[in-house]
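What follows is a short report on a single structure.
One protein chain omitted, others in place.
For reference, chains read A, B and C in written order, and residue numbers begin at 1 within each chain.
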């Protein structure tokens, strides 16, 4: 694979020249637009590219076997934080805490929870409107009505919102409305969905598949990047193992591993990983000590009444306590440790 | 959960009366049409249903905790084989062998392979037109052009065809064209896709998710059944484990287990499970000895030239040898063993 | 690694010459006596061995990266069946069925079961005297008293006996008494135990560790072989996976895989693998169809009274039915299939 980085001012003609040059050598071409200039990914064998480097507007040419060149730190270099909008960016030295209920259940529940997490310093409001449920007879979420409630809660609190999208056909209408689109663990290799997300520019929170390797996860991110959407945030949420003493097995070692492989930010979901409320706070601190760029935590104003995932949801006072602990932890990690310990941005 | 089985001649009014009766008791209702009469699945608590049994056209009422009542052998009873059309039915004492290339690559490759497997006695032609690939730069299949080639191969050989569908929006146009729609392992919990498949009546081959429990698999089948499509065929294709000495870990014990839990037929894919050509034949025989209702096997007229999964594809002579062995194996299993050993129907 | 095969009549001096030759080249030497002549395994780097081949009594010299040269089919070639004694050998075209209770509980229970399985055609009587139990307060087996009962049952029925050994210090006194020593799944990498077993010549049934790769399993066998005991029988008994719908996940694909890697025979334990009585018979047939050289099956004259593993034990009539089915299955597999389908020897 050959990756050609064009400079920022490359014209359409410059790009076409590179494509033509490579196609004549039998390569398959994909042009990926980017803030700092387009990238041209060329699949196939090519022996010499001395000429290629001399074409107009070509900034850099690299040959790689990495199956995710756009996501790769080595191939593509640092890319800076992912800008979410509303003044928030994720990665690059700040800690983003996304908090809210598993599913949007009612106006009252959502507003009460949203206001609570906002006042404790959360960066993003989470809430599911379209819920992937193992059983067809379970509550499937409020759908577009849930989206409306999220928009109202955003208006009310000023918090940007993240919500799951399950179907490619929902991407187009949801993308302009919400701040971050979440891809759930069961959808990590839903390739039509990933392709649809590549065609918008709303940030995507890509959860790791519960049985996916790190390599597959980064290739799933590559689907979105290769489609032209550079705003991908990774999320570790636990994998399936033989031991059921926690809901999933939180694979925290991959946080520093992934940060050495990719420029994309990584957040951690300690709620789905553990499935147990009393493990959420210690694993949140552990995730940040391991170098995570943020957290996504289930918080419910009345966990005992939750339609979904009550046992793993924090109530508002517990979330407030957690935010205080996070703040103290982050202060203790000095700047030079920033390769894996980052400051809270609240 | 309460499951009400209506008799075959129940009128719309009869059904409406049951629904009304249950809704007034606070239950959530789903009416599932069926060849032998509708089933009404009612979620929620209800204490007494003496009255319910007396309503017109009510054949049976059962109370169950089973999360997949329509798929359950205990709740719904035996349902007979799944009729595929073109004279083929799957389950109920015959062995169906689906064979063909991993992906449709060219007219020549497909026709050559199709004719070969047909002459060796295959029941169904398999071939992928829409390919789920981990990497965005890999060959993604020929798409609708691949479907056209499959239709031509069906015309040529008389074999019904099975092909994968990945996107809910493709279900509507593909369903009338092909004989069996395959749901791949990565899509087993793609709930929008399962719901779309519930709205057509084309048979569905539902592969087990590579990290899915038997319980989750049967609930995924229930999504399709609850949508009104009763033609679901299960397919075990190996799960993910710690050992990479085979591509996946073929979980053959669940064949007799699943047959004790559900009336749906179960076939086995030894090609994806093992990833190694020389293991395909022994595992095919093992699957049938364990009681599988059929096989889905990758066969390629020229495996060394395959764009995808060459190392696990049989060539035509090897497939022919396998079919002979299957035939002898099946003859040895006597009728009274039919709970787990079934006859070849070719 | 260099493996030197000496011929059958090599003298001690011949062997010493080879060792000296290799040690002077900086290699670490291990001499393994064998029925067909000693094997000398040399670890370390050596560039040329033209001289080595010319030393007296050297039959063959091979250079290999295989971590288990003595177990390897490629390096060591076919070795014929493992002779158990009392007229029984395992591997090489016959099917050995080992049957009996999980644990020896009483004289009555053992004799009743032993006579039953003998009359149905079992080849070996199994029974645990030393039981590895997860809990310290659980029944730990009858110990040496259990061994006495096994010896009595052998006297009574003529069946050779297999029983588990857990401690290196028990190997010396147990080895001359029993016909096969079993290494349980939790002991597969108990290296002091494996070394002790290498120092006797009683056949060893080496169960696969529940989380061991095929590679680790064959290296565990190599420990015993390298100690000088060539009589190793492998036993697949299920691995740990995420799905608990069966007790373990029977990894049947490794049967033909392992038979392509090693000359050692492989038997299958469908009882511990599935943990469910109704799955034992189908998985027994499946194991044999996959090419296993035998089975080890839990049978109890009164399963409902068993102190251990009752739910997975067959009663005597069910075992008799299974033996009939095995017999029919084996008849159906023709000789030329013997690479994976073998005849019953009863």
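As a convention for this text, a residue touches a chain if its C-beta (ideal position, glycine included) is under 8 Å from a C-beta of that chain, and two chains touch if they have at least 3 such contacts.
These numbers were taken from a predicted model, which means no experiment stands behind them.
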Just name the one of A:290, A:306 or A:323 that touches the chain not displayed here. A:290
Out of A:56, A:143 or A:282, point to the residue that touches the absent chain in the complete complex. A:282
Among B:63, B:86, B:107 or B:244, which one is in touch with the chain left out? B:244
Touching the unshown chain, chain B contributes residues 211, 240-242, 244
Chain A positions in touch with the non-displayed chain are 211-215, 239-246, 249-257, 260, 270, 273-274, 276, 278-279, 281-283, 285-291, 325, 328-329, 331-334, 337, 340-341
List the chain C residues touching the unshown chain? 1, 28, 30, 41, 43, 67-68, 132-137, 166-169, 186-187, 189-192, 194, 209-211, 216, 219-220, 222-223, 226-227, 240
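One rule holds for everything that comes next: only the chains that are shown with their structure count from here on.
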Compute the rotation angle for the C-alpha superposition of chain A onto chain C, expressed as a multiple of 5 degrees. 180
On a C-alpha centroid basis, what's the spacing between chain A and chain B, in Å? 34
Chain centre separation in whole Å, for chain C relative to chain A (CA means): 50
Averaged-CA centre spacing for the pair chain C and chain B, given as whole angstrom: 38
Residues of chain B touching 2+ other chains? 211
